[in-house]
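Every protein chain but one is kept in place in this view of the complex.
Chains: A, B and C, in written order; residue numbering restarts at 1 for each.
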Amino acid sequence: MNCIIILLIYVLGAVATLASNSKNAAKTALVTSLINAVIALILTGEYLNGNDVSFTQQWISNPNISLSFVVDGLSLTMLLLTTLLLPIIILASFNTLYSKANQLYSLVLFMAFAMAGTFLAQDGLVYYIFWELALLPIFFIGLLWGSDEWKIRKRVMVTFFMYTFAGSLFMLAAFAYLYTLTGSFAWSDLSKVVLSTKEANYIFLAFFLAYGIKIPVFPLHTWQANTYEKSPTIGTMLLSGIMLKMGIYSILRWQMPIAGNVSENILKTVIVLCIVGIIYASLIALRSNNLKRLLAYSSMAHVGLVAAGAYVGNSTGYQGSIIQMVAHGFVVVGLFYLADIIYKRYDTYEIKEMGGIRSQAPKFTTFFLIIMFASIGLPGTFGFIGEFTLLFALSEKELLYAVFAGTSIILGAYYMLKMFQNAVLGSTENKVFAEVTTKEYFVLAVICVVLIGLGIYPKLLTDLFIQ
Amino acid sequence: MSTTILLLTLIFPLVGTLINGFWGKHLSKKVSGTIATMAIAASFVTSCLFFAYIQGSQEPVKIVLFEWMKFNYFSIDFGFYFDQLAALWLLFITGIGTLIHLYSTSYMSHDENFSKFFTYLNFFVFFMLILVTGSNLAMMFIGWEGVGLCSYLLIGFWYKNQDYNNAAKKAFIMNRIGDLGFLVGIFVTGYLFHTLDFIELKEQSFLAPTLGIATMAFFIAATGKSAQLPLYTWLPDAMAGPTPVSALIHAATMVTAGIFMITRLNFLFDLTPDVQHIIAIIGAATALMAATIALVQNDIKKVLAYSTVSQLGLMFLALGLGAYEVAVFHVITHAFFKACLFLGSGSVIHAIGGEQDMRHMGGLKKHMKITYATFFIATIAISGFPPLSGFFSKDEILLTAFHHNIVLWVVASLASILTAFYMFRLLFLTFSNKFRGTEEQEHHLHESPSAMTMPLIILAVLAAVGGLISIPGNSWLNEFLKPVIKNNAASHPHVLGTTEYMLMGLAVVGALVGLMVAYFKYIKNKQVPVNDNNVSGLQKLFANKYYLDDIYQSLIVHPLNFFGSFFKNQIDGLINGIVLSFGRVPSELSYQGKKAQNGNIGLYLFAFVIGVCGLLYYLFMCY
Amino acid sequence: MSTLIALASLAVLILVLEIFNLRKTIVPLTLVGLLVALGLNICDFNSVDSFYNNMIVVNKSTVLFNSLFIVLTFFIVALGQSFYKEQYDKISDYTSLKIFLLIGAYCMVSFGNLVMFFLGLEILSITLYILAGSDRTNIKSNEAGMKYFLMGSFASGFILFGIALIYGATATFDMHQIVLASTQLAMPKWFTVGFTLMLVGLLFKIAAFPFHFWAPDVYQGSPLLTTTTMSTLAKVAAVAAFYKLSEVFFPAMPTNFVNLIAFLIVATLIIGNVMALKQNNIKRLMAYSGISHAGFMLMAILLGKTAEPYLFYYMAAYAISGIAAFSVILYVCQDKKEELVIHFRGFAKHKPVLAITLSLALLSMAGIPILAGFFGKLFLFTEALKQGFYITVITAVITSIISIYYYIKVIIVMFTYKNADTHTVYQKNFMYSAVAVAAIIINLIIGFCPSIIIDLF
């Protein structure tokens, strides 16, 4: 079994989905994603057995670029996140009847293809190509299937597109510069390159522009809440669940190994920015009235922590960020799904207009509670393992970092519980909230099982990347 | 000792949770309640077995299930550690837990979410057991946060009332502040000693410069969970939950987690005397402050809540003085009488249909004999009259304080005198004189059913005789805990001298004074507390809880909200504006450029010639 | 050489066919003829040869450039089949003009002598003047023709004057001997002045700052197919000629010359991309986009011989995307008076394939992977960084970001369904669609496998 199969299947699936009619598109996409989920699991098995599942093929001789897809602990974990989350996301979208579903799901699969490629590629340029490719589908998904008035949506999506694209072009320039030094784009060569501090600084900053925007890190975040709000739920899930992980993954894979000897001041500044972002986003989440925006800022706060951990650059930070990426992926998809379910019933994202759900839908409430508490890192959920490891990593670097970043567990609890109280609790006001359907139940149950299962026995996953 | 039996102790409540959680809706209330109660009872049985075992062999049991987390220089096990300390907590958690479950089957019988209540309650016990049996700090943290979760769920159990939800939220967040402390403590400890395991920590710990930060952080965690200054304000609000919850979680078990944790880590705290001093001072201050607030409270549960805070303060005082087993002793006796008091108040509230204001009670003695009797016993116990349990445990604290620092002793004694006063005030206002409620309420007054009175009786008995486990001079508890507590550095007045007897006498006299004042005020003069708005002076300060809540509101909550809005409305827009200006600048340039490109060929040619001149000038003149 | 002869014959043949009233066969026959010429051209791939006293030079790079020109002409002629439907009686003129244009382009890169270069340039220019003003009754076309003609001849004057000065310095028009002379003898100042004047003319032809002003106006006023030709074939040919000359002259220029060119590149990139932002006429937009691409290609020229494959790749990628884009623009604007961006509103709903084609073409120009334009830019950046042109690369990166905006704007308009003119019936047009799709497929192929072009060198 070779890891490139996953990419091929995604492309084939995308084509098949495009070819199918609107009715069957979602099912085709689901089947494709499920096949890939299975394949990813098989690959994991093979990888653990020590089989080589990598793929390398010379592509362009001048400049030297090869199609190199290597599976290691990090990329495999990310691949698993992508492949396993995608069926959940697609299944979660069954709630909504999208027009031109075949195009939508085709784009979704194409985006999955690009994201999986980003995680697998070990050649800087191939990686960059996948990185950019992932941007196009989500742009169109947001643009064509998003909510709100066309004009506003267009402005939001264009800002998002321009912003992220702008950042990544600097990364391309950095790669081009690295190529002039090494004559290769291969990760194995680039990670060995010895840079002077000045060079490392510039390259670090170029990468940071790309990743900082994608993640997003304060103050490069302004696109995020708007984009999350205007995208259709499936787009929001893809964005927050998988796509922003590309940024953190890239820090771990590319930025820190290559530009690791960046000057301490820059590194510290970046970590401090991440931490400032945590508090900043948490406070905004506290004052958000729109559920989707609240979740967007909450996501930003969480990811800020992950980024801070990744930038610490020690092994604890490394594993912490991987763990939290997976945890956050499932949590945030769960949260947006919950928001979507509420939206389907109440037809609003305004928290003020919700309430009285608990008395009508205890199952829904239970799921809400579990996912919410996983989000704020309650021990026993996977979110805790991630936050714990990350905060520990920060404390290894500087205890004050951990203290300030740790305020997120307080503020996170504050805004989440506040939201929960206003959105779910309280009395009914003659609004009918139907209990979750079987499909919804299934999706939420899977997410909860993953979160709790991995929270209790994280080795199931962490063994992949911790030697 | 079979590990299976030990694990069963944990598993029973979990099974109870799961059964009630998944199928509770389909079960009848009776079955549901029985299952929950039986689960805890079964746990109690296994706890007893373990207690018997450890009493005999003295050998703690460590169970490691699997490796939970792994870092490059150490790993954290998913394991349990059953020792003497855990045994004590196991016993009274499951023991009192069983009683309160039993009580709840009756107390909650009219609630529509009956099974959910028991789900949460069982879940709480499960987490509490993890907290006390976890083999390392991280495991303890699971329980630590888990009980916080259940506390949140149970305080906000009547979720339709947003005030209750606010209280629940407040409890959780205040606890989280402490939890951050816990985490910081864990991090420093792990970083310093490369382990979080209690056994290894005990063996390997040494004094390091940053250890003080760790112990201070742990103490902050304890102030959160055990409701000490400055984080105690959630506990009185937590009375929003059903009364059995208050009894179990906010009096007997959860709030003692902080004491448990510090006792567990006594070897670390012993290394940092500065932090111990802080603990002692905070403990004493909390004890006095809460006691003064309790003087003027009119809500029956609020009085008990402040009383709890005050008593916990005394325990922390003991901890700060290094007298860990004294603190543990008071935890146990306090669990008995405070649970009894809460359940008693629950019985009262139950009887008058949910009324909690003492001003509308009175004269219940006639209607609720058992409740009154048990309540009376518990009140004497908490006020520190010999030979009931409270006397012994409180007196030991006072004695220890006296030997360390006379100021602390004075404060603590004052707090206990006040305790006697406000407890009797409570007793008299509730049970004596005439009923002050509505006629309809009076009509319904009745003694509670046996499922409620049974636990009351048992707890009252325990409150009465519980002091026997550590009577001065011959302390079984002290011996039992010896393996757990590394340093018995604190002086233990188990050899009684004149000073000790004098102090005991003073304490009793003090309690009597409290009683008499209350008697004269509320029985003889039949005073009824005035409305909150009409109080003045010191009373007003007390009634407003030293304005601590308001201070927090204006110093923390309001700024947070302000900054949240400020960031959301101003800063985010500003940043966005800066980002967009990167687009506006080219776009403005483009606009101006369009004007320049005016379609006039003369201009184009002119630019052409200028360009040529420029090129030539640069190349040939510009050397 | 045989290619040139074949092309010349083809052009004449087309005119002859008109005489024999075989108009229907003109376009197919021309296409076949072009294929033959392409074949002949490719046959010379490995030969190094010169003809007529080194008037025409054949080597690998000229063969490649010429092949590209022929391919582009092929597409343009094919598009002409539909475009000149209304005035089909003049098809022979238009078609033969395009072949002449190709001949000019051929001479511009294959010259071994400045005479040949000048002739090639003039053939190309004059043909374009005619084509630009070919819509006689349309005042805009007239204006475009006039503007282009006036400025073009003005530039020709500079080129000619430059050639004269160079001749004065070296006493020869032969490139080979000029190289020899410039490297061996101390040259009088006229030589560099002469080349600078030629440079001016060439910068004008590729529409680089500050000689770019004509481009938007002329592009806009010309008939659409002429715009297509200008922005693809003519631009690429001028760049190639520039490159050929630069090979010889750049080494002989003063040291601050590189800075000058770098400055011009930066300015061109900024002007092109910034000015494109606010355009609502697609032709103007493409004109400014073309200016910015001229900046990129100028960058490749600046980088010298090592960047030749990259220059060629960039040219190919740009021109092919241009063909694809303009085919779709032709399709959309067939019956429109003006080629406004709004006319594309909701186009994706009617013709998703063509809309996607245009999107891909524009994205390729913007430099989105995996399209050819991306590699073009990447190769350039890499090479430029290698040679230390940091500021140029950073400007290029920033302006690329700007460029995304106006490309994406057009794409979004196509996908705007709201308020879309649902009554618009787009006439079916096989040729436009076929050329568009074929061009975009070529773009994708060279995007997926840049090696097939890069490895040719």
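Convention: a residue touches a chain if its C-beta (ideal position, glycine included) is under 8 Å from a C-beta of that chain, and two chains touch if they have at least 3 such contacts.
In the analysis below, contacts and distances are computed from a predicted model.
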- In UniProt, the chain not displayed here, chosen among "4Fe-4S dicluster domain-containing protein", "NADH-quinone oxidoreductase subunit K", "ABC transporter ATP-binding protein" or "Sarcosine oxidase subunit gamma", goes by "NADH-quinone oxidoreductase subunit K"
- Which of the chains on display does the removed chain touch in the whole complex? B, C
- Where the complex has a chain not shown, which of C:41, C:82, C:192 or C:220 is the residue touching it? C:220
- Message: So one chain is hidden, and I want to know which residue out of C:106, C:129, C:204 or C:296 touches that hidden chain in the complete assembly.
- Response: C:129
- Query: Which residue numbers on chain C touch the omitted chain?
  - Reply: 115, 118-119, 122, 125-126, 129-130, 133, 136-137, 139-140, 142-147, 149-150, 153-154, 156-157, 160-161, 163-165, 167-168, 171-173, 190, 216-218, 220-221, 279, 281, 284
- Task: State which residues belonging to chain B touch the missing partner chain.
- Result: 594, 597-602, 605-606, 609
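The definition used in the following text is that only the chains that are shown with their structure count from here on.
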- Taking each chain's centre as the mean of its C-alpha atoms, give the chain farthest from chain B. C
- Item | By mean Cα position, the chain sitting nearest the middle | A
- In whole angstrom, how far does the Cα centroid of chain A sit from the Cα centroid of chain B? 36
- Query: Centre to centre, by mean C-alpha position, how many angstrom separate chain B and chain C?
  - Reply: 78
- Message: At least two partner chains per residue is the criterion; list those residues in chain C.
- Response: 405
- Query: Which parts of chain B, given as residue numbers and ranges, touch two or more other chains?
  - Reply: 583
- Query: What residues on chain B touch chain A, complex-wise?
  - Reply: 21, 25, 66-72, 78, 116, 138, 141-142, 144-146, 149, 152-153, 156, 159-160, 162, 165-166, 168-169, 172-173, 176-177, 179-180, 183-184, 186-188, 190-191, 210, 213, 560-561, 563-565, 567-568, 571-572, 575-576, 579-580, 582-583
- Item | chain B partner contacts - residues on chain C that touch it in the complex | 146-147, 150-151, 154-155, 158, 189, 192-193, 196-197, 199-200, 203-204, 209-211, 213-214, 216-217, 253-254, 256-257, 260, 271, 273-278, 402, 405
- Query: Where on chain C is chain A touching in the complex?
  - Reply: 309, 363, 368-370, 374-375, 378-379, 381-382, 385-386, 393-394, 397, 400-401, 404-405, 408-409, 412, 415-416, 418, 449-451, 454-455
